[in-house]
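I have a structure here, written as structure tokens, and I will follow up with some questions on it.
All protein chains but one are shown in place.
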Amino acid sequence: MGKILVEDKSIAVPGEILAEGMDFLPAGGVFRENDKIIASQIGIVNIDNRLVKLIPLNGRYNPKRGDMVIGDVVNITFNGWVIDIGCTNFAVLPVRDATSDFIDKGEDLSRYYGFKDIVVAKISNVSKTNMIDLTMKGPGLMKIKGGMLIDATPSRVPRIIGKQGSMISLLKERTGCKIIVGQNGKVWIKGESFESEKKAVDAIKMINNLAHTTGLTDKISEFLGGSENVQKEG
Amino acid sequence: MYKRKDRRLDEPREMDAKVGIIKRADGSAMFKMGNTIALAAVYGPRNLYPKFMQNPEKGILRVNYNMFSFSVSERIRPGPSRRSKEISLVSENALLSCLNLEEFPNSVIDVYIEILQADAGTRCAGICAASMALADAGIPMRDLVSAVSVGKVGDAIVVDLDKSEEDYEEGSTDMPVAMMPRNGKISLLQMDGNMSKEDIKKALDLARNTCNKIYELQKKTLKEKYMGEVENE
Partner (left out) sequence: MNNISKEYLLSLLQKGLRLDGRKLDEYREVELELNVSKNAEGSARVKLGNTEVIVGVKLEVGTPFPDMPDEGSIIVNAELLPLSNPDFESGPPNSQSIELARVVDRGIRESKALDFKKLCIVEGEKVWLVLIDIYSINDEGNLQDAASLAAMAALIQAKIPKYDGNKVDYNEHSEKLPLVRKPVECTVIKIGENFIVDPIKEEEVFIDSRLTVAVIEDGNICAMQKGGEKALSIEDVEKMIEIAIEKTKELRKKL
């Protein structure tokens, strides 16, 4: 009975009416007002049968349980660490979720993660008031050393990773760098040389700015040129 | 009947807008109405300090309106004035109506409006820029906000008064109006002068029409910035 008022995959701005009629269901990035579904951010309209949603093109990271994120330690308290993952609130890594090692009461916590250390962690819980809990227990979660940390727009992360990891594999292969992409938009890059790291950084900035272009993979492939001599990690 | 030299009575001045001009900000925009140029930048949502000001139920919007000292003919001493504080407050209310602050407990959204060049209508240009900057920052909004001044110059009802019209010797009434385009609801309304209620009604209708045009420009500018990142091959 209702009507879709915009094209699928078009850009909408806040306040734009996307669909009319109670048949349609608002998913993310939109809200309902009476019988209308309205965009609440700038984003790409995504219509899937009766689900109307918007993929935001900007905005802060919205923390979700289960997401893998990268952040840096900004404070150490007596029962854990405070980590900046780029949200309005800092996240907390409690002692009991920090490592599979046993940590004694009263131990110096900075032995494990010190001020300004960078960690790859998982969000274990997000409370109603957006308090975020992290855990470091799990595969792939660890402290990282060296390298560069850059900020990409959280909504572009899927593009940086690519379908089944195709884009990130391309980046790793052509630059020879280790790359970890957090769902919060933080990307860690470590390469053999500054030049290879810079190449990866520039490529990721390109993807960030052209995320919704078609033919992006070709563009990035062209930019990256041939592969670096990759030293396989043991 | 008062006549304008270079446009119709119901015609606003030439407008221009840009988005994303201040890279360090989370969102930013420029809005130009004739010779009035406003810049706006948004930072947030971010942690609010001092902590005792934090509200666990909802966030805070802080708008700071300021004019460059050389934006007008007679230099303004830098720093806040009573006028700029009042305009900050009404601009804040104008923008609040399109935000859901319950989504940002304990945090603050800071909006800075700077007037680079002034030829009347500065608070309206500021609000137009600020609402685009909020969208550019990815802050969830119920609608954009458009604003323009309407009023009476001599005996004519006009839209978008410039400074010479505000100062018109034979009398002028200035009425800044901010509106959310989708439902036409007014979020800023001020007036000084002398107008009958019938004239006010006419002026408000004129404001609505013009705000719709402004909205089209705001929408187009926002889409174009992100379109540049969404070309179709």
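Odds and ends about this structure:
All chains are identified by letter, namely A and B, in their written order; residue positions are counted from 1 within each chain.
One rule holds in what follows: a residue touches a chain if its C-beta (ideal position, glycine included) is under 8 Å from a C-beta of that chain, and two chains touch if they have at least 3 such contacts.
Here the structure is a predicted model, which means the values were calculated and not measured.
Interface note for the absent chain: among B:M15, B:L39, B:C128 or B:I157, the touching residue is B:L39. Which of A:D8, A:D48, A:D151 or A:D218 touches the hidden chain is settled by the complete complex: it is A:D151. The set of subunit B residues touching the chain not shown comprises 22-25, 35, 37, 39, 41, 43, 46, 64, 66, 68-75, 78-79, 110, 112, 114, 116-118. Against the chain not shown here, subunit A presents residues 72, 116, 118, 146, 148-151, 194, 198.
The definition used in the following text is that only the chains that are shown with their structure count from here on.
With centres set at the average Cα position, the gap from subunit A to subunit B is 33 Å. Residue ranges on subunit A touching subunit B, taken from their complex, read 11, 13-17, 31, 33, 38, 40-42, 44, 56-60, 88-89, 129-130, 209-215. Interface residues of subunit B, counted against subunit A in their complex, comprise 26-27, 44-47, 56, 98, 104-107, 135-144, 180-182, 218-219, 222-223, 226-227, 229-233.
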